[in-house]
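Notes follow once the structure below has been shown.
Every protein chain of the complex appears in place save one, which is left out.
As written, the chains take the letters A, B and C, and residue 1 is the first residue of each chain.
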Amino acid sequence: MVFIYHRTIRFKDTDAAGVVYFANVLSICHEAYEASLADVGVELETFFGKGELAVPIIHADIDFRQPLKCGDDITVHLTAQAIDEHRFSTHYRVMASTDRPAATAQTDHICITARDRRRSPLPPQLQQWLRHHGEAAAVPNPEAGDG
Amino acid sequence: MVFIYHRTIRFKDTDAAGVVYFANVLSICHEAYEASLADVGVELETFFGKGELAVPIIHADIDFRQPLKCGDDITVHLTAQAIDEHRFSTHYRVMASTDRPAATAQTDHICITARDRRRSPLPPQLQQWLRHHGEAAAVPNPEAGDG
Amino acid sequence: MVFIYHRTIRFKDTDAAGVVYFANVLSICHEAYEASLADVGVELETFFGKGELAVPIIHADIDFRQPLKCGDDITVHLTAQAIDEHRFSTHYRVMASTDRPAATAQTDHICITARDRRRSPLPPQLQQWLRHHGEAAAVPNPEAGDG
Partner (left out) sequence: MVFIYHRTIRFKDTDAAGVVYFANVLSICHEAYEASLADVGVELETFFGKGELAVPIIHADIDFRQPLKCGDDITVHLTAQAIDEHRFSTHYRVMASTDRPAATAQTDHICITARDRRRSPLPPQLQQWLRHHGEAAAVPNPEAGDG
């Protein structure tokens, strides 16, 4: 169920403290999210810009435990969980050389119409993605939603 | 007490959805933090890389309410609060055209020695900064610390 | 005629070598370009995304003479020059503490239609901008263009 994303830390990810700039760890988590969507057939250019629906992030949080350095080979372990008919959370564990995560993060997303930014039920592809990578089989049934 | 940082949203801040990429809002908050430190005389190159102490971010969270667009003139309203002798939180309200924040965020920081990454009391400049921008006068007395 | 853009180097601009990451100097130059356009009334969100015309960069080059560090207060000195009816060059001198530029750069731009990406004459606002910041009065007359 866990989606695993491989990444090498690049020079551009780092800052003058010699480690990855804090906000860039969230960006790397988002890369894992993109890769997991592509993995179930989501067409990214449409999903992230030109589609009728948008799925913006409404909340993000991250805890940093170990700094990451240029050249480090890391993996991001991604799982997801529906919150309700319109919203879901994506969870990330950023793993470097040890068993303990270098960072853990979460992003919360809401599905809206691109035109008037009203809540919209999660489209079938995202429901499929939640079934693939969900932490539990708790994806709500859109037929029963509060729309 | 509130430090106010002015910023224009730049093209590089945006993504293919036409608005500021989520993690870049945290980067803009960090810019406000840097400006507030410089405002009390902190020498940034030393503070963010070459000094004996480091003050890495151990936690960040952010809530997004309104998207920001290229050309938007925003202000970041910064306040800070000591957590204990070694740690403090910085709070940010990102204000665009309306009275309601476009985003609110928090970063938590810990003071450590650069060499062996042990906890260290906040240096005098950070204590001064906390007094300037603190939400309350609750900066702990380092003489009484548990360090 | 020279447009001057003020900027403080931020932590995010830097990399693990302790100085501004090379490609970020070009991004800072682009910020100056954006500010110079806003200065003559160009609405940036439309200009950089939603308009009928697009003005993509077709070439960029940059020479680095001195590294820039976190906290440095710099200015970017911008001038521009029409190449032909559809194209122009923007020139940048990135000035830090000394009289000698820390970097000099150039970006070349072409005006195209957003829909089918065909060459289009520079719109009146860009012609006005070229007159304001041009190195010479050599803006071609669009009436005489080769369209």
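Convention: a contact is a pair of C-beta atoms (placed from the backbone, for glycine too) under 8 Å apart; a residue touches a chain by one contact, two chains touch by 3 or more.
Here the structure is a predicted model, which is why all the values come from computation and not from measurement.
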item	value
Options B:18, B:51 or B:134, residue touching the unrepresented chain	B:18
Residue among A:30, A:109 or A:133 that touches the chain left out of view	A:30
Where the missing chain touches chain A, by residue	8, 10-12, 14, 18, 27, 30-31, 34-35, 38, 43-45, 48-50, 69-71
Touch list for chain B against the chain that is not drawn	11-12, 14-19, 21, 23, 69-70
Those residues of chain C which, in the complete complex, touch the missing chain	15-19, 21-24, 26-27, 30, 45, 48-49, 54, 56-64, 67, 107
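Here is the rule we use: only the chains that are shown with their structure count from here on.
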item	value
Label of the chain whose CA centroid is most distant from the centroid of chain B	C
Inter-centroid spacing, chain C versus chain B (mean Cα positions, whole Å)	30
Mean-CA-position distance for chain B and chain A (Å)	24
For chain A paired with chain C, centre-to-centre distance based on mean C-alpha positions, whole Å	34
For chain C, residues contacting two or more additional chains	11-12, 14, 18, 69-70
